[in-house]
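Complex shown without one protein chain; remaining protein chains in place.
What follows is chain A.
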């Protein structure tokens, strides 16, 4: 009961409300809202049929499939291996654990272009790894998946890790003392607890992968209809000074991202509600 909320008046004794809120509003209006609204304002110059024609152009549609498909596969790979890595880091002991734990964040710290050229040279047909495979990895959708897996890995590990740390041992002890074996305890007790975190991590990795550019352009090969991602379509149109076409495709990407953002927030809201009684 110590957390009784203060009466409204008491809260206002802290100064700086108008200054901090005003500054925040001005900053996001000028640097986020105004620039982003340009996408929608600029698209208004197109008629509906023109807009539909641009966004359903076969090359654009093929790029949606490439972007969506590779991001989905990379997201699933990360959901599985990210969870295993989080599990191993939280539960098991092994040498150099702290360094390995720190390395998980490398994709956040390493510039995407650097990751792009490094992965490309590894998986190119004559590269350290690529030479052992008869089929192409770099310059095929497989290469895109590898780059997106690299980019998305920390999202799953870093969302699952804290949840796993906070699961109290008593729950597992209770399950075991009631006769459940380890697999049953994992499936019936641990997995349901971890599922929202895994799903959130997957969605974050997936959303990031959909828009990713730097690490993918090098390894993708960028063949139209085959390995061309949607951000590259925007880039190509910009290089041809087709601003309107680029903007129309950007609308499709933005709307997709906003829907994803909404879903992520919804999952988190559901999860928080479960814990606050």
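Note that contacts are C-beta pairs under 8 Å (C-beta built on N, C-alpha and C of every residue); 3 or more make two chains touch, one makes a residue touch a chain; residues count from 1.
Rule of thumb we're sticking to: contacts and distances are computed from a predicted model.
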(request) Assuming one chain is omitted from the figure, identify its UniProt name from "NADH-quinone oxidoreductase subunit NuoE", "Chemotaxis protein CheW", "Sulfate transport system permease protein CysW" or "cytochrome-c oxidase". (result) "Sulfate transport system permease protein CysW"
(message) One chain isn't shown here. Among A:143, A:196 or A:231, which residue touches it?
(response) A:231
(request) Tell me where the left-out chain touches chain A, residue by residue. (result) 6, 8, 10-17, 19-21, 23-25, 27-28, 31-36, 38-39, 41-42, 81, 84-85, 87-89, 92, 94, 98, 100, 102-115, 117-119, 121-122, 128-129, 146, 149-150, 153, 169, 172-173, 176-177, 181-182, 207, 210-214, 218, 231, 234-235, 238, 241, 243, 246-247, 250, 253-254, 257-258, 260-261, 265
